[in-house]
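Notes to accompany the following structure.
Left out: one protein chain. Kept in place: all the others.
After this line comes chain A, so read on.
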Amino acid sequence: MPGRRGRRWDGAVRCCVVSCCESCRGRGRPLVSSPGPGGAVSELRGPEDHTWNWTFLSKGRGSDVISVIKQFQVCLASVGANMNVGTAHSEVNPNTRVMNSRGIWLSYVLGIGLLHVVLLSIPFFSVPVVWTLTNIIHNMSMYIFLHTVKGTPFETPDQGKARLLTHWEQMDYGVQFTASRKFLTIMPIVLYFLTSFYTKYDRIHFIINTISLMSVLIPKLPQLHGVRIFGINKY
């Protein structure tokens, strides 16, 4: 469909399989797959000393039998271990829809409010310190849960396409600038404004809060989708 990038079902259903060069192969690095040519949003760049060969395998007739067997195994394996009783699996990765669900934005704001109230009730923290702490704890939690933890806490029927993607990269299957992404980008900024106000723009607090804000805003840039700096957190 014109104008849409990275929608999973758009374009022909083809698998791109990235095959490592020979030196990687011996070390058992996992094969990484990314969506088809309709919008290759998750480019995982290899480490600087290896080159990655992109091999496009289209689902021709010859690979049908093998893919059938593999898909059956995946389906049968996923049926036994969890609650998937006769379920609809059009949604291959439910993680992508969690942030769009009803009431989650409200719960998120209430969660920040609860954190703030708990910190305020500690007697020896002054109000500026409490606001800075709220900001720091919120940004650290956001960094850990959205930009560090990778994969899904359950097995997905798509054979692990999202295993190396953080939750931020999985959201809406990689489509940028959706409503939830905008919300989660704006929340730390709003919190930063409030914190700056309540700390009366003190220099030390400002430095700490700004560094914290940068740490949580930079990973959200679309240019950094799938990027792992210095190979940190790649696998």
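The rule is short, and it goes like this: a contact is a pair of C-beta atoms (placed from the backbone, for glycine too) under 8 Å apart; a residue touches a chain by one contact, two chains touch by 3 or more; residues count from 1.
Definition applied: contacts and distances are computed from a predicted model.
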- prompt: The chain that is not shown, which UniProt protein name from "serine C-palmitoyltransferase", "Glycosylphosphatidylinositol anchor attachment 1 protein", "pantothenate kinase" or "AP-1 complex subunit gamma" does it carry?
  reply: "serine C-palmitoyltransferase"
- prompt: Which residues does chain A use to touch the chain missing from this display?
  reply: 1-2, 9-13, 27-29, 38, 58-60, 64, 67-68, 71, 75, 81-91, 94, 97-98, 101-104, 106-107, 110-111, 149-155, 157, 160, 163
